[in-house]
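Removed: one protein chain of the complex. Kept in place: all other protein chains.
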Amino acid sequence: MNTKGIKLWEENAVPKHRIQWCPGCGDFGVLAALKQALTELEVMPHELLLVGGIGCSGQIRNYLNGNAFHGTHGGALAYGLGAKMANPDLKVICLAGDGDTLAIGVENFVHVCRRDPDMVLLVMNNGVYGLTKGQDSPTAGLGQPDERGSREEHPPMVDALLLALASEATFVAQSFSGDVKHTARMIVEAIQHPGFAFINDFSPCVTYNRFNTYDWFRERVEYVPDDHDPSDRDAAWRLVREFARRGKIPLGVVYRNPRPKRPQRRLPMWEDELSGVDLDPVLAGYR
Amino acid sequence: MNTKGIKLWEENAVPKHRIQWCPGCGDFGVLAALKQALTELEVMPHELLLVGGIGCSGQIRNYLNGNAFHGTHGGALAYGLGAKMANPDLKVICLAGDGDTLAIGVENFVHVCRRDPDMVLLVMNNGVYGLTKGQDSPTAGLGQPDERGSREEHPPMVDALLLALASEATFVAQSFSGDVKHTARMIVEAIQHPGFAFINDFSPCVTYNRFNTYDWFRERVEYVPDDHDPSDRDAAWRLVREFARRGKIPLGVVYRNPRPKRPQRRLPMWEDELSGVDLDPVLAGYR
Amino acid sequence: MGPEGEAVRVNHVKLLVGGVQLRDGVTTVTDILGKIFTRAGLFAVAMEKGYASTIYGAHQFDPMLVTEEPPVSYGDAEVDVLVALDYDSNPDAPEQPNRDTVLRHGGKLRDGGILVYDSSTGEIPTGALEARGIQVFPIPARRIAQAELKREIVKNVVMTGALFRLLQFDSDETYLRQLLEERFLRKGREVVELNLQAARRGRQEVERVLEANGYELPVRLEPRPGRHRAVYISGNECLGLGAIAGGVRFYAGYPITPASSILEFMEQWLPRYGGRALQGQNERESIRAALGAALAGVRSMVGSSGPGISLKVEEFGVSGATETPVIVVDAQRAGPSTGMPTRPEQGDLNLVIGGGHGDFPRIVLAPGTVEECYTLMLEACELSDKYQCPVFFLTDLNLSEGKKTVLEEVFRRPQVVRHGIVREEVRSKPYRRFEITPSGISPRSVPGTPGVVFKASGAEHDEFGFVSIDPRKRAAMMEKRMRKLDTYLREDWKPPQVFGSVRGNPVLVGWGNTRPVLEEARLLLQRRGVPVALVHFTHVFPLHRRKLEALFADAGPVVVVEQNFSGQFADLLQRELRIATRRVNKYNGVPLYPTEVAEAVLQALRREGAVVRIGGDSQPVPVEVGRNEHEGD
Partner (left out) sequence: MGPEGEAVRVNHVKLLVGGVQLRDGVTTVTDILGKIFTRAGLFAVAMEKGYASTIYGAHQFDPMLVTEEPPVSYGDAEVDVLVALDYDSNPDAPEQPNRDTVLRHGGKLRDGGILVYDSSTGEIPTGALEARGIQVFPIPARRIAQAELKREIVKNVVMTGALFRLLQFDSDETYLRQLLEERFLRKGREVVELNLQAARRGRQEVERVLEANGYELPVRLEPRPGRHRAVYISGNECLGLGAIAGGVRFYAGYPITPASSILEFMEQWLPRYGGRALQGQNERESIRAALGAALAGVRSMVGSSGPGISLKVEEFGVSGATETPVIVVDAQRAGPSTGMPTRPEQGDLNLVIGGGHGDFPRIVLAPGTVEECYTLMLEACELSDKYQCPVFFLTDLNLSEGKKTVLEEVFRRPQVVRHGIVREEVRSKPYRRFEITPSGISPRSVPGTPGVVFKASGAEHDEFGFVSIDPRKRAAMMEKRMRKLDTYLREDWKPPQVFGSVRGNPVLVGWGNTRPVLEEARLLLQRRGVPVALVHFTHVFPLHRRKLEALFADAGPVVVVEQNFSGQFADLLQRELRIATRRVNKYNGVPLYPTEVAEAVLQALRREGAVVRIGGDSQPVPVEVGRNEHEGD
């Protein structure tokens, strides 16, 4: 790996020894993978807009060089959408937790999937609300044959991949932060995808999720087979469902099917672009 | 039909001649179907809780006998959830528009599907925000091979059935208010389903959606074939997708797979149930 | 007054057009009228919209005042000419063949006024009206359209023709023909001719009645062409224009009455100026996307009404804390909750000044007129950019959707200034996005600027934007943000407009869209010998305490007139100035009218602490509820 490049990603960031994740937190793997991917793609920090969710995961925005924004819980995708519409030259990466994205943020998730802005969403999925100390998130219960669903209080988990597929996402991938190289690969492909790219990264919470541990994942992850046709939405649904039936977790690109896009330009924002515009065409209609 | 029964549904309701839907509005068919279904099931109005969405559709709550509630745009399912959890004896029917349910209300839709309360959601899907005068709803564009998706402003439509399937709904059906008898049948089955039952009813907006007309639907609707296995989630996905490929619209129960439920009781609410409770078991833990 | 002996009133007439919503095309008619009168050099004001939030079937009405010179306000509720487009019987009273419009508004017709109605299904007993000297014109417009012209749709053109005849206007069809040609020529000349034919039939019917009854028409409209350039336009359209002129290039909204038309305007026009408009999938997507666009450097705006503003509250704090500017239009309607979506109110002031947890800077502006929807919006654009905080822009249903004749000279094009944006790295010192400054304003930058990187967070942070709970940093950052309001008060706040002399006189106080009515009420009071002053606010929050204390120091009793229940602005005045306020409040969903305001003010002047409720009772009066007059939401 290009260590000089990686160093770049540590400027304008919280110093390493002050990173406040629990030792062993899965988010460390995502941070490493991001640095690798951005270095590989030769992205410059000033071109980046990292939009953090609220959660342990969302803090990654400050652990990495690049412009960053952090607003409300569940809002990352919508801020990113607006920024990208305003300036298509920005590289917008939304970095959020499973709770942030799929609980309170599902209102944005479903719609931004289908809006398909050219940006990345990486969810650090740990099955819990880490930052609020371990309550069930919508992805809680992965692999646990419990009595979920028998009461309204404990619904079955959301499978983020199926939800993304139903919501017309054009790029749906899955990774595991214990496999940094593969996660980095997914990030590279997501950034390269011309449209909305969703990566569901399993990033274990070592403090509050003692069930879905690194070992637990290692026993279950399997790369998406080579013969899978990622451009086939139905095949993608089948693949996810088949893995689930076998108690396995697919890693890789599950679905990729870019849509033809109209080219967009940065919106006018400088004085010379804005001043003294001619309102006559509008006024004409009211005369 | 039992006309005496149907008369019952016109008490405690806005008189017919004051119903403020456009002549020919698809919601009239839903109103008729509801009356038929409730009469057939011999439900009593006082047992009913009709939760209306905000929209032309949501007004149906006042056009029908039965207790009714109407809060915020997009909130019907969550109010219903709470009411049902509080009193499982109530028959809760949420009646809302496609905009209400799938735009602003998608935050509830996804989660209430998986929570699976024993209540009904009937969406009067007309592809537009009727009450605010015809803007695109998330289901806008049905059957229109336009350039949706080429820009963030005009995303492809949400297929409510697929979204419900991905969200772990246990009953997913579709109807067309031009076919009142079938709609009534779906409502009966939905009420009988022990869990959350979602009916996506196509109810044409004759004023603002001049594309998806009654005739347009009549040419495209097809009953779900008898050999479809509604208990198979993958088959349900396939069925919806296959119909779509053929440019057809399935009517009927697409998916039905009740979950085992823990029985629930009405929560204590009367003075004798609430007064003078013993706090000692709680206090003991703090001594 | 009957018409006898009275001179014909020229170029001053108040009309009211009513009918069944959607079906009868009430606004289609008034839109044509307003446009034509404007072209004719007159002033048309149609700001008292009467409609239901259900799409079809409720009663709808649209009053319009037409005058020679710009009127102070839309005047009182009394009308000279009542135009009833509905042709069938009232469903609530099937026993009488009367029409809804006549039933509801007949009482507003002045003695000696004119009633014209569609008599296609029979004539109405109008003896009581005629006894008041009212001239009644039954026109079988729909029957003519259906039977003679074979196009039901032209029934309103028949009525328009009739109305023009009654107003003794456009007898040579110049104005009507031009408008019809603009609209229908592309459909073929026959369509234009058919419409003109319809209008002529309306005229003929009026002639017939005139002759039969020997009526002399009491009003006349005379064109004053070429005096000025003017448009017939709504408040929402004006503020949309203002936003475009002020540099807004991103707009997001979620449909809601009465803000939807801003979204429509922006969808239509922003792309032409290189901008984009987004219909959010919910209220929060809208404002979040706007904040994202603002972060990226684009002037951004959202618009909604009460329910949607309530839903956005959390994001206002994000704007305040991350110092990401956004203009928030709140086109108020009557609350609480869904309330009365098509009725005006000024009930959201507390929400926009208090909504949000914790303290953060914000500015609230409220235009007093359609014209100010443009001019004040230019200011809003500059303020949001300069102060990097939410700027609220409060209109209400009538100001938003009501239309009037506006002189084009109002639409001056400003020089857009981007305030203190760092466009490249200054190598000597690291860039501090949230630098502690005396003004509270820190150097902004936009992502993508080479060599400059910043972190912005709704969590408390240091000057670089990194999260911190260090008490000193927190205190300094909180103070810095709030200091922006001091700077604003010093450099940009505008004092209220003062009409008359405050000294020793009773003072009427208002804010936002009520100004025209209050101005007129003041004139009425003066005419009655009450020397009342009017103090009217557009820069509603924060208030400049010192300057206002000076203003009110020697004032007589202060009467705050608001269209809400509790007197939200009066509360704010009390809180800031600790002066005693008397209050006049109206909250029944009907617009304010000058005469009732003048009456109420007189009542309020009678005793300290008075609260006068127009159209309301302080007693518990059971209301009659037997007849369900259902309206939608």
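The first chain written gets the first letter, and so on, giving A, B and C; residue counts start at 1 in each chain.
Just so we're on the same page, a residue touches a chain if its C-beta (ideal position, glycine included) is under 8 Å from a C-beta of that chain, and two chains touch if they have at least 3 such contacts.
Predicted model only: the values in this text are computed from it and were never measured.
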Shown chains contacted by the missing chain are A, B, C
Contacting the left-out chain in the complete assembly, out of B:C25, B:L38, B:C56 or B:A78: B:A78
Which of B:L48, B:L102 or B:M124 contacts the chain that the document leaves out: B:L48
Write down which of C:M340, C:A533, C:L548 or C:V584 is the residue touching the left-out chain. C:M340
Answer key for A:G130, A:P156 or A:G252 versus the chain not shown reads A:G130
Touching the absent chain when the full complex is considered, from A:K4, A:H17 or A:R245: A:H17
Residue, one of C:L351, C:L399, C:L508 or C:A533, that touches the chain absent here: C:L351
Go through chain C and note every residue touching the omitted chain. 52, 305-307, 309-311, 313-314, 317-318, 320-322, 332, 334-343, 345, 347-348, 350-351, 353-360, 432, 435-438, 440, 457-460, 462-464, 466-480, 482-483, 564-566, 568, 571-572, 574-576, 578-580, 587-590, 613, 615-618, 620-623, 625, 628-633
Interface residues of chain B toward the undisplayed chain are 12, 14, 44-49, 51, 59, 61-62, 65-72, 75, 78-87, 89-90, 107-108, 111, 265, 267-271, 273-279, 281-283, 286-287
Please identify, in ascending order, the residues of chain A that touch the omitted chain? 14-15, 17-23, 25, 54, 56, 58-59, 62, 70-74, 103-104, 106-107, 129-133, 135-136, 138, 152-153, 207
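As a convention for this text, only the chains that are shown with their structure count from here on.
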Whole-Å separation of chain centres (CA-atom averages), chain A against chain B: 31
With chain centres defined as C-alpha means, what is the inter-centre distance between chain A and chain C in Å? 43
Return the distance between the CA-based centres of chain B and chain C, expressed in whole Å. 36
Can you list the chain C residues in contact with two or more other chains? 276, 278, 281-282
What residues in chain A touch two or more of the other chains? 81, 84-85, 107, 111
